[in-house]
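One chain of protein is taken out of this complex; the other chains stay put.
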Amino acid sequence: MADRRRINGPVGTTNPPIYDDAPEKQSEGVKVARSRPANVIRRMYLKTGVTPSASGSAYLEIESSGNGGSGLKLSCSVHGPRALPRSTPFSPHIILSTHVKFAPFATKQRRGYIRDPIERDLGTHLETALRGSIIADRWPKSGVDIIISIVEGEQDRETSKAQGIEAWDTMNALSGCITVASAALADAGIDCVDTVAGGVAALVQDAGDDAAPSIVVDPIPSEHEKVLAACCIAYLPTRQEVTNLWFKGDLPASDMDVYTQLIEKGIQASKSANRVLVDCLNETVG
Amino acid sequence: MPLDTSAYSLALLRVDGRRWNELRRIHAQIRTQAAADGSSYLEMGHTKVMCVVNGPSEPGPRRGATSGGGSGGGQSKNAEVAVNIVIAGFSSVDRKRRGRGDKHILELQSTISQALAASLHTHLFPHSTINISLHVLSQDGSLLAALINAATLACVDAGIPMTDYVAACTAGSTSTYAANDEGADPLLDMNHQEEQELPGLTVATLGDSDRVAVLVCESRVQVSRLEGMLAVGVDGCKQVREILDRVVREKGIKMIQEGTVERGVGLNDMELD
Amino acid sequence: MASSQHVLLSPAELAYLHASLSLTPPIRPDGRSPTQFRPLVAETGILPGTNGSARICFADGTEAIVGVKAEVERTRTRHDFPSLDESAEDDDDLDDNQNDVVKGDNDWVEMTVEIPGYRDDDAGTVFLSAMLSEALLADGEFTKRLWINQRFHWKLYLDILLISPPLSYPLPLLSLTTHLALLAARLPRLKSEGDEDPLFDDDWAAAPYLYPRPSEKGSKATAPAPAARPPVTLLVMAVGNNIIFDPSKEELAVADVALAVSVGESSSSTTSTTSSKPTAMDIDTEETKGHNLRLLSVRTIDPPSRLTPPGIPNASNSAYGANAGAKDTEKKKQQQEQARTAESEAVEGVWKAPRGGAKTLVMATMVQKVLEKGGVADEVLDALDGVDLN
């Protein structure tokens, strides 16, 4: 679909200049290996009430990997609960609508203004994760909009798209989205059964072929040789329930133990994020 | 225009071996799908279409389908005929993806919707919608005609009252627009190759009559050619109508024989022969 | 969202359905066992104009058609570091030609899902297509099949059409149809050699399958090793602790949790190359004779049950005298208290939309039931083996 609402750039392409010294650096193979312990997530900064015009809002920042890359910066605003338009049929529950949008400049590859399939997919995941936590029947006939803009997607400057790690990055983005949306919902005063937070765990293969694959939480794909599988979990700690599970990878069916461990680690990551979330909310209240 | 059709003048046979007034093989089935109110599958040569009809039913939220008949989105005195066409990406030789906003598809949808709305007794179903969903599985010319025929069959299957069959086919002419020769022959039922090179039109008529419900011509042709093409086309529609009618009757007889439908339940006048 | 279309069931019906599905063993409305699938009709090779096609019709009348079409496309050389690429690989090219690396790219596969009445950028449609392509591309092996030579590759278009209106959540139907279409897909036999412009054999009968058959005559395979097969995505749901496969629309309406589990099967030869990582468990897989299953993806599906209308217990229903004579504020307060407990606590026989998530244990069991030896995935793959591929 052509974007007719904005003035687009001229047709035709230009190749960007490529400087000779870049490959040198790459070929040295300087790769920052993971320095954190396997079960510790990166530090994050969370603040609620950043958008005065919205009923609830939150901002989340996850520190960068120290690889010259960028961290993850998300801002979420919640509008509602408000009455549905008159044409909508009766609903006994609140109707959630989630929009996840990368800012055009958030990633190395420029994103357009129209949401692409990845963004829509993230929106669906987020909706599933949040719908489990909201007490939806307290607001019949109403709707709430949750809008997340990913101001900066984490991506390393040195890694190219060719390495196929983008897919894993979306999992990290989703877990951030879940956490920030949960904070914004709390800020908006929408009743939830619990605060839901996202966590990612991955089965990674580190440099050196004979090393056994290990499970790490909050993975940064570029820090590892290969990511074999990963999962993103939205978890309600007090109820000990999972509202959204997204697993992706390639695991032999006989490896159920690894799968279970991966899920457990994901939950652990989610719990860590939840602690930050609860602290942040306490701070606002107190 | 990569191909040379001059071979026609020698043997009076077309590229696929037909004579000027021959239809391609039409194969049709109705009631192909259990979940829908009406359904059909139709082949005209290599053009293959499936149709699913749902309704008349309460109008749901409108989603992208083009509607005709009732203007007020199902709020009017007549039922709304909503048509939705999906042209599968694999249907043509070279894959070409058409978005839903494609104007050509919207035009097809609107044409079929308005052609059927005039034949269906929509006034019997006020405030309701008849949803017709068409899938194109394979294309080899005469697409609009195949779509109209399939939709008609599916509406018959759905048991929606209608005046008569809306039967459609294409007609062409062997002369190109530049050549002003008088010896040009009209052709019946064009395939994709002929559509590419020769002028042609799609006609749909109502039942046995000479009354034209749809007439679409998209190529440049001398005005003097029109009469011949139209005559052949209308004649072709009558043949198509016979074929469609046979399909419906055969299915009906089979259903009575299998005991799916009791004889006499609104089928008194059906002959079991 | 396609999974949460309106379910026209009353709270009482939902409560009844939920109760009967929570029994041990669960009683399903159509009398199936928890792991039993609905009968289906399948055929392949229905469209001669495609490289592979399949049609599946479920017993409830839902029907899907999948067509696979392949086009030769020039592989774009990466512009990242052209100087490096060329200088380093130019001399390698000459002697390395025989064992040059077969690489794939996820851009070589394009999948579109068409659900009648839904826009193709509708969240539900996007979710479905993301799920199906995710499973297909998960192991990175699939795109390697599309490699022709260093300069060219096949671009594979998968068009998935749902013909019928989406009566039940169409995921299993679409996935099974895609599976069959890919199994039936063939690519013309390559006649040219090396990196020259590809030339293909016109003889369609000689065209090899995209997924080679295991026990074809003349193949060099000594033992009927299990061949790689495209992934299948199964829909699993849980009510209480009961795990139910292939849920119908009505069953899904009372699900506590629904999962889409994608399972692939790789041939033993590819496993040994990909899993050079010495996972302890891999040793057993090499030995087994059955399907060599691999878990490719798991996704939570938002169950439509969350949007169902709740029933009202008699205690808080004014029609049953719940509010009769509630005039003083004291009583009103009490009433509110009652209402609150009614809202949060389940009353036997009164439907309440599920709230919160699912226990991890239930989720783990769901996945395990799919994957275990002789489990549902095994059964499904065996059953699909029975489909005649022409």
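All chains are identified by letter, namely A, B and C, in their written order; residue positions are counted from 1 within each chain.
In this text, a residue touches a chain if its C-beta (ideal position, glycine included) is under 8 Å from a C-beta of that chain, and two chains touch if they have at least 3 such contacts.
Note that contacts and distances are computed from a predicted model.
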Worksheet entry | UniProt protein name of the chain not shown, from "DNA replication complex GINS protein PSF3", "Exosome complex component RRP45", "NADH-ubiquinone oxidoreductase chain 5" or "ER membrane protein complex subunit 2" | "Exosome complex component RRP45"
Item to complete: Just name the one of B:A35, B:I85, B:A117 or B:M190 that touches the chain not displayed here.
Response: B:A117
Fill in: Residue ranges of chain B at the interface with the undisplayed chain
66, 68, 71-72, 101, 103-104, 106-107, 110-119, 177, 201, 205-206, 209-218, 220-224, 226-227, 230-231, 234
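In the analysis below, only the chains that are shown with their structure count from here on.
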Worksheet item: B-C or A-C: which has the larger count of contacting C-beta pairs?
Response: A-C
Fill in: Most centrally placed chain - per-chain CA mean versus overall CA mean
C
Practice prompt. Starting from the mean Cα coordinates of chain A and chain B, work out the distance between those two points in Å.
Written response: 49
Discussion item. For chain A versus chain C, what separation do you get between their C-alpha means, in angstrom?
Written reply: 23
Practice prompt. Pull out every residue in chain A that's touching 2 or more other chains.
Written response: 1
Worksheet entry | Multi-chain contact residues (two or more partners), chain C | none
Worksheet entry | Sites on chain C touched by chain B in the complex | 47, 49-50, 53, 57, 60-63, 65, 67-69, 71, 112, 114, 116-120, 157, 159, 161, 163-165, 167
Fill in: List of chain B residues in touch with chain C within their complex
33-36, 46, 48, 50, 52, 54, 63-65, 84, 86, 88-91, 93-95, 97, 99-100, 131, 133, 135, 137-138
Worksheet, complete the sentence: Seen from chain A, its contact residues with chain C in the complex are 1, 15, 18, 20, 22-23, 26-27, 91-93, 115, 117-118, 120-121, 123-125, 127-128, 131-133, 135-138, 160, 162, 164, 193-194, 205, 209-210, 212-213, 228, 231, 234-236, 239-260, 263-264, 267
